[in-house]
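For this view, one protein chain was removed and the others were kept in their places.
Chain IDs A, B and C follow the sequence of writing; residue 1 opens each chain.
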Amino acid sequence: MAPRVIIRIQANAFDAAKETDALSSHHDDVGAISTFIGYCRSEGGRLAALELEHYPGMADDEIKRVVDQALQRWPLSAVSVIHRFGVMKPGDGIVFVGTASSHRAEAFAACEFLMDYLKTQAPFWKKEHRADGTVGDWVEAKAEDDAAAARWKINV
Amino acid sequence: MAPRVIIRIQANAFDAAKETDALSSHHDDVGAISTFIGYCRSEGGRLAALELEHYPGMADDEIKRVVDQALQRWPLSAVSVIHRFGVMKPGDGIVFVGTASSHRAEAFAACEFLMDYLKTQAPFWKKEHRADGTVGDWVEAKAEDDAAAARWKINV
Amino acid sequence: MTELKLVYFAWVRERVGVADEQVDVPSAVVTVEDLARWLSSRDEGYASAFENPKLVRAAIDHVHAKPHDPITGAREIAFFPPMTGG
Partner (left out) sequence: MTELKLVYFAWVRERVGVADEQVDVPSAVVTVEDLARWLSSRDEGYASAFENPKLVRAAIDHVHAKPHDPITGAREIAFFPPMTGG
């Protein structure tokens, strides 16, 4: 059976529960599902919101490329990647990644790989909105994110 | 704030959606949630069910010990471990593990650590019920599961 | 003589033939390994359960134990195959 792939870039909130169910629903030999949800944080009350800008045409293409790499590398029966753009409040989900496989090691590895690559390759940028009402800085990329992506030794 | 810990050993099905929500609900500085769900598989139609036997007193104690190790090792705001016993049909969830942290690397590592240790340390045993109506074998432990647990270099 | 509760799981339980029992253990039985050997001598079911000692794990009062661990002071000792949960 061909893997079931869901890729969505949207302004609306996602329902992590529904997305998790969708990963197992078309197949009764799924043994393992790994999911990851990334949230907007207040950074200890400092932030009122994060604004996510994205490059519409490229975001979809780039996520497809990363998902294709994951499908080539691990035997996955389903992959979902949902990434939001726009203004998020602390506690709002920004990204959902889920993978389904027969065994746990593959599901975990693929899920972590997808997150590491989304962080460094997907064209999204976060701008801070401070709790004091001022517009803050653009979030800076972290060297540790590049290191996390580099350990998979794949050029996407 | 003290981490929120949920450990349950139960015969009933769990609701992965509700359990995932519980990981983020008490805190607005959760940046990352990693979840894992392990399912009963049909093994390509060979199995009608898996029967999980457990050691009631020890299962709870052992999972508590493993969760304590995870809390000492990673800065987690919430951990949930739910493990079922009894008869499961293909597609039924057997185990749910979820971790919440500020950052994704910690959430992923703790979630995978918990699963590796549950597999090799928690007193549960699976017996196969074959699709042809006969009772099958006890599932044998895998050397790869011991190897997966050993890479964390922790004695629980 | 020490009074002990023994519990068995999975195929160890099936081969021994009971899920739990109270036993009076002779004082010469000091370690987990001694206990397994002493049980093996009781009948064919026990002998079959413990025939490959590498495949039988033990716990003393809910804590994983090694073959050389002493059973002194234990209230409940469990024998079972390698775990396959998760």
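Basically, a residue touches a chain if its C-beta (ideal position, glycine included) is under 8 Å from a C-beta of that chain, and two chains touch if they have at least 3 such contacts.
Note that the structure is a prediction, hence the values are computed from the model and not measured.
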Chains in view that touch the one left out, judged over the entire complex: A
Of A:53, A:68 or A:144, the residue in touch with the unshown chain: A:53
Hidden partner chain, residues of subunit A it touches: 38, 52-55, 57-58, 61-62, 83, 94-95, 115, 118-127, 138-141
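As a working rule, only the chains that are shown with their structure count from here on.
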Mean-CA-position distance for subunit B and subunit A (Å): 23
Euclidean distance of C-alpha centroids - subunit A vs subunit C, Å: 48
Per-residue overlap in subunit A, given as positions that touch at least 2 other chains: 104
Contacts with 2+ other chains: residues of subunit C: 86
